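Missing here: one protein chain of the complex. Every other protein chain is in place.
On to chain A.
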Amino acid sequence: MCQVEEDYNGLECNQEKITVPTLNRKCMKCKEGTAVLIIRVNDAFCRSCFKEYFIHKFRAMLGKNRVIFPQEKVLLAVSGGTASCSMLSQVQEGLSREAPKKLRFVPGIIYIDDGGACGRSAEERQRSNALLKSIFTETGFTYFIVSLEQVFSLPTSVLVPGTSDPDPSNPSYKQAVDQYIKEKQTLTEENVASAVAQLNIEDSAYSPEHKLALERLFSSMKTLTAKEDMLQTLRSHLILHIARENGYSKVMMGDSCSRLAVKLLSNIALGRGAALASDTGFSDPRYGDVVIVRPMRDYSSKEIAFYSRMFNVPSVFISGLDTKTHDKASIQRLTESFVTNLQFDFPSTVSTIYRTSEKLHTVMPPQSQTAEPASKCLLCLCTLDTKVDCTAEYCLST
């Protein structure tokens, strides 16, 4: 493994799995409760301390990164899986608190039904859509259930980065919070009622032409790697469009630490090294007016799975493109297998990759005399890292 002497924020990168006799271990935090799970390298937590730890981490992540302003509209991208559903439950938890430290933004939920690209039947799609709809209705938040086929009816403007913040008098975070607290005193019941009456959108209908177009698009791609990449791109565009159309300036994605570690390495393999900071960082500002944030990036898959099971977070398992595929089916699958297996023997693998990713920053190109904006890739909106002289402008990616 790595032989560097660098201090990865106190973590040793060569730590092997410790087998310590662990029957009836006590919680490392409260020292009283019986431990029910082990996270990180060897930290044992009891049920209530784990719950506190999990909830606290979410709020600390948002608090530390101060990018979500009070009253801002935030779209939660939910896939049905445990990570995004746990994120949804944390948002509910945070918004319901009475304490002054409660979360203050206005959430909406979006689910993209990509069954058309994954070969799921109309009945299967309807079934999972219905299950998700009942989960979303429970939350009381506005929700959007959109079929991926809708991506073909998007205007081309989605491919142009929006201007970030047209309002020059944008207050600093602290000022915004102070202002909100003053304004809160004047909120009336009418305002609340009208917000709740907002229409929920279930746009799961799609035209046969779009259905065919999607199927053709995906069957024309020879490798699973390319399909997975394309699916990501199309999903992002659709989410972005819905966000813009409905006034959402932030989108929260449920990528966990483990998932992002895999994404980081896969993206390097896919030739996306230049975009690593925006692809895996906490905030992704490349779209300009809509910023993508990843508040779950500090949680490992194990933490999410346990929390979700122990505290009954409703989720829906939906087969994806790579479900039940073998290890070498795509670059992404291979990387996932590599990292997961390595993590098994070296439990600080994922956190080491994660810590490294935190140090990544996008290099700003030197200011040129002509002050021409750098050309961007049409599909991922990152700065082009290859010189192209033909009309198609796609960045170096499978």
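The working rule: a residue touches a chain if its C-beta (ideal position, glycine included) is under 8 Å from a C-beta of that chain, and two chains touch if they have at least 3 such contacts; residues count from 1.
Just so it is clear, contacts and distances are computed from a predicted model.
The complex includes a chain that is not drawn, and of the options "superoxide dismutase", "Ubiquitin-related modifier 1", "Proteasome subunit beta" or "Trafficking protein particle complex subunit 6B" the UniProt name matching it is "Ubiquitin-related modifier 1". Contact with the undisplayed chain is limited, among A:68, A:83, A:112 or A:270, to A:83.
Here the missing chain is touched by one residue of A:49, A:146, A:214 or A:304, and it is A:304.
Contact with the chain not shown here comes from a single listed residue; of A:241, A:259 or A:286, that residue is A:259.
Touching residues on chain A toward the chain that is not drawn are 22-23, 25, 35-38, 44, 79, 81-84, 254, 256, 258-259, 301-302, 304-306, 309-310, 317-320, 322-324, 326, 333, 336, 340-341, 343-344.
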